[in-house]
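Written out below as structure tokens is the structure these notes cover.
The other protein chains are all here in position, but one chain of the complex has been omitted.
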Amino acid sequence: MFVLVVLLVIPALSADWLAPHDPIRGSIPDRLKPPVFFGGTWEFALGTDRLGRDILSRIMHGAKVSLSISIAGILAGGVLGTALGLIAGYFRGLADAIIMRLVDITMALPSILLALVLAVTVGPSFQTIIVVVTFVLWALYARQVRGEVLSIRERDFVARARVAGASDLRIIVRHILPNAANTIIVLATLQVGSVILLEAGLSFLGVGIPRPTPAWGLMVADGRQLIVSAWWIAFFPGLAITLTVFALNLLGDWMRDRLDPRLKEV
Amino acid sequence: MKRYLVIRSLQSLLALLAISVIAFAMSHLTGSPVDAMLPDDAGPEEAARLTKLWGLDLPLYEQYFVFLGNALQGNFGDSIKWQGQTAFGLVLERLPATIQLGGFAIIVSTIIALPVGVLAAVYKDTPFDSAGKLVALLGQAMPNFWLGIVLIWIFAVHLHWLPTSGRGGFSHMILPAIAMGWFQVAAFMRLTRSAMLEVLDSEYIKLARIKGVPERRVIWVHALKNAAIAPLTYFGVIAGSIFTGSVVIETVFAWPGTGLLAIDAIRGRDFPVIQAVVVTFAGVFIVANLIVDTLYAYLDPRIRYQ
Partner (left out) sequence: MRSPSERPALEVRDLETRIDTKLGLIKAVDGVSFSVEHGETLGIVGESGSGKSIAALSILRLVPKPSAYIARGQVLLDGEDLLEKSENEMRKVRGKRISMILQDPQTSLNPVFSIGFQVVEAIGMHADAPRKTLVQRAVEALRRVRVADPERRVDDFPHQMSGGMKQRVVGAIALGSFPSVLIADEPTTALDVTIQAQYLRLLKDIQQETGLSIIFITHDFGVVARMCDKVAVMYAGRVVEYGPVRAIFNSPAHPYTKALLNSVPAVEEDVDRLYSIKGQPPAFWDMPKGCRFEPRCDVAMERCKTEYPAKLAKAATASGGHYADCWALEEPEWIPSRS
């Protein structure tokens, strides 16, 4: 499992040096070359697309795109959701009521469709996707963290800190946050895979990453029409998504079992 | 229970209202919708006339209430792309196809996931459980659009067993339903399994066995009715995600439903249709959740008798 994750992270970090070819500029004479073992050569191990771009190189660069989007999106959604969850759980009352209603509403919205709409109205871009991911994720964190805070704030050390005259901010940052950290970390790890899937889906529909950036979902979309004659164009990027998400989900499950076994499976 | 359902309904209404605000805001985010409606050579007088006609000179909140009033009557205006059709009419026309495919996918995935999840818990740590886990992990890792393409490639293009795309007989539904449902099967199965494991370990299951209840009944009646509560809360999410998933799947399989309509409308910047689709999807999603809440109350007497 770790091997798988490492195998994913290395090409993502080093695509600029390791990738054998330019991911964006192709060479027309080399177009639609099949993968090695299917009549191709090692030169283009996973074949080339319609514009003669090397699939392997594009997949490696695509890893960078996928990972950076999901990490940025999870950070943004996680920070926002955690902050609101802390406020709701710690102060209770009106703030709690409002935040939890917002959570309910967010969770009741068909988020992918809103993502589509947003992408269309403000145009597809890296930033749009981050906003979409943030919107989809924050409610989950808020709800989970709030639940955690509710139980933590009843514990002795919080009462002691309060008696000792610590400010609310200090109690939250020094006492409550560290105790909720496991939940947050596990949740984040469990989310990486699904965020990659979300980004790939949006890119596939043409409302995610704009061309010609090598995003996996886009590559599958590009290869879709050629599935009969040049199957490798769509097949390998999709396989890359599958393996990546598979490995990340395993990692997430493992982290949950280690750090926070009470967190329910989904 | 009445109280509980009333609260849930009110919450749903609130969510629907939020959706309508978003749908309304959508058409104003990209500038005046008039631009989209005008022919390229129209002069400013024409634009002013349309602005007046559509009430776009009113304050924003008044415009919203007009929009809301119209939306409540199913009036989202005329489609820009499909001349001569109303936006809501188009959605209604395409909805049955989506419900057919989505419903089929939900039913099939439930029929598969529930028993497999139960048996995986009963036969924990056996090869059956491991196989189930692998299928689930795969289902949660494969992007549905890619799975759809690969299925077409194998079963339609190579083997010629099933049609590649379009709506037709039963055989047309099989591939899209698999592509759509596998992820749900995975999620549903894992939830059922973990809920069952927890329940099977409980004292009341021990007591049922002590009473002499046969093991089969212990599992499928005593344990399952408890364990079903957890996956059921997730069922609304599943139903919703099947609907949103239809956007992708209908594109891949050229299935003429609302998902495909949505994508076509988005590509053609046909805002009335997009608004109609968003509000309709949200409505369906919310109704599905309300049904789930009702079922939930039925299953769990602790809620029923609140």
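By written order: A and B. Residues from 1 in each chain.
To be clear about the criterion, a contact is a pair of C-beta atoms (placed from the backbone, for glycine too) under 8 Å apart; a residue touches a chain by one contact, two chains touch by 3 or more.
Being a predicted model, the structure only gives us computed values, none of them experimental.
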Contact set of the excluded chain (shown chains only): B
Omitted-chain contact residue, chosen from B:Gln85, B:Ser171 or B:Ser202: B:Ser202
Candidates B:Leu95, B:Ile154 or B:Val213 - the one touching the absent chain: B:Val213
Missing-partner contacts on chain B, residue numbers: 202-215, 222, 225-226, 229, 299-302, 305
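In this section, only the chains that are shown with their structure count from here on.
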Centroid distance [mean C-alpha coordinates] between chain B and chain A, Å: 21
Of chain A, residues touching chain B in the complex: 101, 104-105, 107-114, 116-117, 120-122, 193-194, 197, 200-201, 204-207, 217, 220-221, 223-224, 227-228, 231, 234-235, 237-238, 241-246, 249-250, 264-266
Residues of chain B touching chain A in the complex: 11-12, 14-15, 18-19, 22-23, 26, 29-30, 137-138, 140-147, 149-150, 152-153, 157, 187, 190-191, 193-194, 230, 234, 237, 240-241, 243-245, 247-248, 251-252, 262-263, 266-267, 269, 274, 277-278, 281-282, 285-286, 289
